[in-house]
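What follows is one structure encoded as structure tokens, with my remarks underneath.
Yeah, one chain of the complex is gone here, protein chain that is, but the others are all in their spots.
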Amino acid sequence: MCRWMAWSGQPLPVDELLFKTQHGLVDQSLHSNLGPTTTNGDGFGLGWYGFPRGPALYRSVSPAWSDPNLARLAPHLESPLFLAHVRASTGTDVQETNCHPFQHGRWFFVHNGHIAEFDRLRRDLVLAVAPELFPEIAGSTDSEVMFFLALTFGLESDPVGALERTIGLVEQTARDHGVDRAVQASIGVSDGETVWAVRHSTEHRSRSLFVSADAHALRRLHPDNPRLQKLQDGDRLVVSEPFSDLPGAWHEIPEASVLTVHPGGGLDVADFRPS
Amino acid sequence: MCRWMAWSGQPLPVDELLFKTQHGLVDQSLHSNLGPTTTNGDGFGLGWYGFPRGPALYRSVSPAWSDPNLARLAPHLESPLFLAHVRASTGTDVQETNCHPFQHGRWFFVHNGHIAEFDRLRRDLVLAVAPELFPEIAGSTDSEVMFFLALTFGLESDPVGALERTIGLVEQTARDHGVDRAVQASIGVSDGETVWAVRHSTEHRSRSLFVSADAHALRRLHPDNPRLQKLQDGDRLVVSEPFSDLPGAWHEIPEASVLTVHPGGGLDVADFRPS
Amino acid sequence: MCRWMAWSGQPLPVDELLFKTQHGLVDQSLHSNLGPTTTNGDGFGLGWYGFPRGPALYRSVSPAWSDPNLARLAPHLESPLFLAHVRASTGTDVQETNCHPFQHGRWFFVHNGHIAEFDRLRRDLVLAVAPELFPEIAGSTDSEVMFFLALTFGLESDPVGALERTIGLVEQTARDHGVDRAVQASIGVSDGETVWAVRHSTEHRSRSLFVSADAHALRRLHPDNPRLQKLQDGDRLVVSEPFSDLPGAWHEIPEASVLTVHPGGGLDVADFRPS
Partner (left out) sequence: MCRWMAWSGQPLPVDELLFKTQHGLVDQSLHSNLGPTTTNGDGFGLGWYGFPRGPALYRSVSPAWSDPNLARLAPHLESPLFLAHVRASTGTDVQETNCHPFQHGRWFFVHNGHIAEFDRLRRDLVLAVAPELFPEIAGSTDSEVMFFLALTFGLESDPVGALERTIGLVEQTARDHGVDRAVQASIGVSDGETVWAVRHSTEHRSRSLFVSADAHALRRLHPDNPRLQKLQDGDRLVVSEPFSDLPGAWHEIPEASVLTVHPGGGLDVADFRPS
């Protein structure tokens, strides 16, 4: 059920983290360790912020491991902030419009998880999307609807509050329909400067989510690791599952919380309370 | 803006009409003569009724002229009733779920035309779809929404009335939003026994639509044409544009009317009155 | 590195063995148990013999588990003899012309395995293909070249001998280039009446290959298994890995041997001796 990652820090060619890293995201598309499915072969997406031209999107239904364009583009796309996602469909079609990230203006959204019995809830949830946003819905996934609900509820001015209201609405709608364990979610959102990462599930057993440790600490902890020595202060990586098992390299984001990665690498963790 | 055809008659391998016929549908995908666009390269679909296993569907985003599976399957698919469609997108994504025919149980639906300013009307129209049908909406086209509206309005019990109510609702919704010339449509529908073909547009300048002449008459009219000599009584072909310009071979379906092709090849033409 | 299956027996809709069987081939595309890779998501192919129109082919680069056309076509394709294949690329492109089966006239060919360092041997092997067959080479895989070598060496008149000469040539060419462990192969071939299945590798550690037990014996052995009770005398299934672990249901084809499945279900096993 999907894996994703977000980078915020020094400008990097995206292949550094997609292809060149041990157990990077493309490797996870073939054999994920922590996810409920080992294969994430139902599409790939990359949203990045370029200079000088702002947000850009590449998505493909080809599995990430075999897409020749992705392999060829990745060394040429350099960005200080990007989100990437490999998809394992929970039932909806494998089509480009169902691939993450979803984009609206400067905003990207990725999701790992699902809404339980989405077919039964879909109509009510879609109706709650603001009419002016409705025409932008291009696919058929639960994730895209969650994104447009979050935009409806003020994502652009109050990201965390909007995500809480989104999950709150989904859970309330599920209760109204007698659906249990409505939401399973790790969510990544960015406006190009800040990254927000939510870990929440109705049953309190959420998909895994990790953030990399402070770059300064990492360099001191592993003086012989050439890759870590290249990290600069402020570099941060958020991942569904760690790229490596280096001691001290990763902090698990707690259940039912939201992580904010500020420009410059500062972190905040707060409770996530659907409302 | 799409071309389509429907066959009702003796069981035929579908390649007879898709590939082996002069100016057949696959040829029209590359250079249509009568349509507003010459190229219909945004997807292909075929719905056919097999024996003994009922309706079957093949759809692809590959242009019909270059899809190797279509070329290889077509000689092996034999059916007494089938609908085929080549798509020219009017703006929505090229994805398999946007290809025609759309299917619900035994029913197939194809459409050539568009709903004007669909983006502005889409939400209201989608909301009018019956909640129990709503989860089946998989794509993003105006055509698919029209199909589910028709099902909502009773397509399975009163096909012509349901289509009239569908178009009526779309036109009323357009008026409510100040949208002119709301509907441009030639529509084909079948339940596996009967074919209905509607020609209607709000501005009374509808897409072209033709039905083949009586097989008996055609054989007498063109005694030297080997292809026409193979026609059997009851064979009928409905097409967006004629496959040939043989004198007497094609009857134009009048503006603002609905043709019914009965099993056995009998025809009815009636006024089509959106309500 | 691919999984395949072949059916010879009573006419069956192909979905019986692709989709409806426990651990059938489509399931193996997502999680193979015995293969060196768990995911076979780099394409699918089905070659079947229809009546009355002979061999037919469907191939797709979509993973078998997510191809909507395959899922919809499979219940409608009925055949007494078919081969299906799910691909895990060993390096060549994911494109339809690299999907198995390969076809020439009535002959289908599937392969699980590889030629070691094929890049270095490819030119010499391609040159050994008969000039009149050369234009039919459409893809870039080692498997397709092996098929055209087998045709060059008389597959249509002496199938086993031609396969032995093919493997012999590949192994000799590899020796000439200093390449060890040249061939790893389980191969399935059919002309629409007989199925041949080869299990061979230069290092004598070949990919697994199994054939189903005698239908009569299976029905007596498992009187309570409804699926097995439907088997008819003469039904045979050849598979890369068993669909189930029912005692007595599967015979492993020995290393370095070739199985012949005759019309009517009779089996021969002989040594396979590359020459």
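Letters A, B and C mark the chains in the order given here, with residues in each chain numbered from 1 onward.
Everything below uses one rule, namely that a contact is a pair of C-beta atoms (placed from the backbone, for glycine too) under 8 Å apart; a residue touches a chain by one contact, two chains touch by 3 or more.
Everything quoted here is computed from the prediction, not taken from an experiment.
Visitor: With the full complex in mind, choose from B:63, B:80, B:159 or B:274 the residue touching the hidden chain.
Guide: The missing chain is touched by B:63.
Visitor: Quick one: say which of A:10, A:37 or A:60 touches the chain that got left out.
Guide: Checking each option in A:10, A:37 or A:60, the one touching the absent chain turns out to be A:60.
Visitor: In terms of residues, what is the contact footprint of the unshown chain on chain A?
Guide: Touching the missing chain: residues 13, 50, 53, 56-60, 68-69, 72-73, 75-76, 96.
Visitor: By the contact criterion defined above, which parts of chain B meet the unshown chain? Give residue numbers in ascending order.
Guide: Listed in rising order, the touching residues are 30-31, 38-39, 41-42, 61-63, 65-66, 68, 89, 93-94.
Visitor: Identify the residues of chain C touching the omitted chain, counting contacts across the whole complex.
Guide: 92-93, 95-97, 119-120, 122-123, 126-127, 131, 134-135, 137-140
Keep in mind that, in the parts below, only the chains that are shown with their structure count from here on.
Visitor: How big is the rotation, 0 to 180°, that puts the C-alpha atoms of chain A on those of chain B, in steps of 5?
Guide: Copies differ by a rotation of 180 degrees.
Visitor: Where chain A and chain C touch, do the two copies share over half of their residue numbers, giving same, or under half, giving different?
Guide: same
Visitor: Could you tell me which residues belong to chain A and also touch two or more other chains?
Guide: Touching at least two other chains: 93.
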